[in-house]
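Note that one protein chain is taken out, while the other chains of the complex remain in position.
Going in written order, the chains are labelled A and B, and every chain counts its residues from 1.
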Amino acid sequence: MSALGAATARLRRPRPPRTLAPTRAVERLLAGNAWLVFAFLYLPIIALVVLSFNDNRLASVWGGASLRWYRELVSDAAVLSALRNSLIVAVASTVVATALGTAAAIALERFRWRGRRTFDGMLFLPVIIPDVTMAVMMLLFFVQVFRFAGNMLGITGAFGLTTIILSHVAFNISFVAIVVRARLAGMDHVLEEAAADLYASPWQSFRHVTLPLIAPGIAGGALLALTLSLDDVVITSFVAGPGSTTLPVYVFSLVRRGVTPLINAVSVLMLAGSMLLVIVSLSLQGRRTGGERRRDGQRSLPSA
Amino acid sequence: MRTSIRTAAAIAALTLTAAACGDDSSAGAPAADCVAGQTDGDLLLYNWNDYMDPDIIADFEAEFGVSVVEDFYPENEEMLARVVAGGAQYDVVVPSDYMIEIMREDDLLLPLTRSAIPNIANVDEDFTDPPYDPGLLFSVPFLWGTTGLGVNVELLGDVEPSWALVFDPEVAGQLPGRILLLDDARETMGAALRWLGFSPNSTDEAELQAAADVIEAAGEWTAAYNSDLYADLLISGEVVVALGYSGNFLDAFGDDERFAYVVPKEGATLWTDNLAILATAPHPCTAHTFLDFILRPEQGARLTNYIYYPSPNAFAAEFIDPEILEDPAVYPDAETLERLQFLQDTGETEILFTDLFTRARS
Partner (left out) sequence: MSTSTGLEQDAVRAEARRGLLIGLPAIATLTVLFAIPLIIVVAYSFGTRTRTGRTDFSTLDLSAYQRLADPLVLEIVSRSLGYALLTTVICLIVGYPFAYHLATRTPRVRAVLLVLVMLPFWSNFLVRTYAWRVLLGSDGPLVRLLGALGIDDVVLLFTPFAIVLGLVYGFLPFMVLPLYAAIERIDHTLIEAARDLHASGWGAFRAVTLPLSRSGVIAGSVLVFIPAFGAYVTPELLGGSRTTMLGSYVVRQFLSARDWPFGSALSVAILAVMLLATTAYFRTGGRSL
C-alpha cells in the first residue's frame, strides 16, 4: 500500500518546465482575455446586486436604495421554502448524477463491452431532448408508475421532491458523463498499468491512480450538474407536487405580475452563500494539501 | 441487446395499456357530497403567484383550522398540461375563463355542490351566466379585468383609445420600435381581429389570415412580443404603447400620471379569473369551503384592493377602496362594458391561431 502510494506519487504528472510558458506577449493576451471574460460574466451580477437594493416594486425602474426586499425576504415563507427545496434537489441530484455519470464515463471510455454503442447513444438523448418534451414525458411516466404501483402493489405515490430529484438525475448523468469523458479520452493507460504491475488491485489502482487523474473532470461535471439543477424550471415545474416548488419555478410563476427585486435579493443571498461555502472549502482544502503542494513544487507559470 | 429490446417493448405495451385504461376513470366526475363549512383535510391550492393577498389565505387557515399548501404556475396552459397528464395533485385551481371551457369539456373539473357554497349568491348577475360556464356549474369568478393598452401619455398626449395605436401605419408606424404586443396568440390575434371589425372568436380562415397580415405588417414597428414585463418596459421608457392586462398596468403605474390605461373603442377582451375544483381533488369539501370563503364580500374586496382588478362580487363594493371604485380604468363605465367580450375556445381553430401568429411574427 505505501509502496503503491510512493509509486503513484512519483508517477504523478511531471511538473511542467518553465519553457512551456507562452511568450510574455501571448501570456498577456491570455490574461487580458481572461479579465474580459470575467467582466462579461460578472456584469449582470453587479446589476443584479444593485437592483436588489432598489426600493421600486418594478425591478427595472430605479426607485432609490433600500433594504426593503431583504426585510421582506426574511419573513417570506414561500420564498424560503422554495430556496430550501432548491438546495435539497440540487445537492441530492448532483451527488447521485456525478457518481453515476462518472461510472458511465469510465465504462464507456475504458472498457469494451456489448451494448456499449447503444448506451453511448442513449447517453446523449437527455442532452438533446427539448426541455418541455422531457417535462411532459417525465410527468406522464410518473403518472403511469404511480398508477401501476397503486393498482398492483397498493402503494400510493405522489409528486414531490423525490420525483424532481429523479428527473434531475436523469438529465444530469449525461452532462457529467460528457465532461468526465473529455478528461478520460486519450489519457494513456501507462499509470494504471504501472499500478497493476505493482500488484495494485483494480480498485486500488482506480482509487489511487485513475480517480486523482480524472478529478478535475469530475469536479467540472459536478459543477455543471449543480448549475443545471439550480436553474431548471420547465422539467421541475411539471414533476413537482404540492409544497415542493423550487426557487426557479417560484420565480418563473411571478412573470405575469412582474418580478420584484425580492427575487434579486434571494439571488444575492444565494451568491453570498455559495461564495462563503467556496471560501470555507478552499481554505480547508488548502490546509489539507498544503504539505503536498510544497512537495509538488512550483508547477505554475509566471502569471501576468 | 436483443433481450433488452424485448423487455423495452413489453414495458411499452404495458405503459400504453395502463394509459388507455386510466383514461376511463376521469369521465364525468360525480359531484362531491359536502355541506357548507365542511373541511376534509388541508387545502392544496394551485394558484397564480402574487395574486391573492396572503392574509386572505392566512385568515382561511385560522378560521377553519386547516393548512393551505400553495404552489404557483405562470400560465394557464402549463396548469392544463399537468392536469391533463394526471400529475396535478391539487384541490383548487385558478383558471381564466377560456380555460374553464377547455377543462369543463374535458371533464377535468368537479361539478360544484351549490349547497356547500351559499355565497355563490353574491356573484354579480353580469357574471352568473358567462359563455364559458353557463350557470356557474363548475367555477366561481373572483376577479375580472380587461386586456387593453398601456400608453405613455406624457409622450403621446391624449390619444384616442383605439387599436390604431398598435396597428395603424399612420399612428403606430410613427413610433418605430416603441410598440409592444402580448406573446399570446389569442389576445394579439384577437386585437387585430377587432381592429379589422371581426369577432375575436372568429373561426373563419380568411378573417384569421387578414388578422395575421395586420400583425405581420405591424412587425415593422413592434419592439417585442412579451407577456410578462410589458408594464416594466412601458415605465422604463423602452416602449410607449403596450398591450396588456388592466390590473398589472394600474398596479405598476401607481400615482404616476405619465401613464394611462385605455380600453380601445373597437372593443377589448373581458376576462375573469375563477376558482374551480379538480375532478381528482383529494379534499373536495375543504375546496368548497374555500370557494365559499373567497365569495364573502369582505374577501372579494380584499382581493381587489390588493391587485386592482375589479370584483365580480355584487356586495364587495362597500369594502373596496373608494379610490379604486371610482377609477374608470379599473371599473370601466357602462358604455365601455358594452364593448367587452370573452375569448372563447375555438376547438381545432386554436392550432390555426397559434400557427398564423407564429408565421406573422417571423
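Rule of thumb we're sticking to: a contact is a pair of C-beta atoms (placed from the backbone, for glycine too) under 8 Å apart; a residue touches a chain by one contact, two chains touch by 3 or more.
As the structure is a computational prediction, the values presented were derived from the model and not from experiment.
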Residue in contact with the excluded chain [from A:Ile129, A:Leu161 or A:Ala196] | A:Ile129
Touch with the omitted chain, as defined above, among B:Gly177, B:Gly254 or B:Pro328 = B:Gly177
By the document's definition of touch, the residue of A:Ser66, A:Ser201 or A:Ser274 touching the omitted chain is A:Ser274
At which residues does subunit A meet the chain that is not included here?
-> 13-14, 16-17, 19-23, 26, 29-31, 33-34, 37-38, 40-45, 47-48, 51, 59-60, 99-101, 103-104, 106-108, 110-116, 119-133, 136-138, 140-141, 144, 166-167, 169-170, 173-175, 177-183, 185-187, 202, 213, 216-217, 219-221, 223-224, 226-227, 230-231, 233-234, 247-248, 251-252, 255, 259, 263-264, 266-268, 270-271, 274-275, 278, 282, 285-286, 289, 293, 298-301, 303
Subunit B residues touching the omitted chain (full complex) | 4, 8, 11-12, 15-16, 19-20, 75, 77-78, 80-81, 84, 102, 105-106, 177, 183-185, 219, 222-226, 229, 236-238, 347-348, 350-351, 354-355, 358-359, 361-362
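Rule of thumb we're sticking to: only the chains that are shown with their structure count from here on.
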So how far apart, in whole Å, are subunit A and subunit B when each is placed at the average of its C-alpha atoms?
-> 37
Of subunit B, residues touching subunit A in the complex = 1, 4, 14-15, 18-19, 22, 44, 48-51, 69-75, 78, 81-82, 85-87, 89-90, 227-229, 231-233, 235-236, 248, 251-252
Contact set on subunit A toward subunit B in their complex | 57-61, 78, 114-115, 118, 136, 139-140, 142-144, 147-148, 158-159, 237-245, 249-250, 252-260
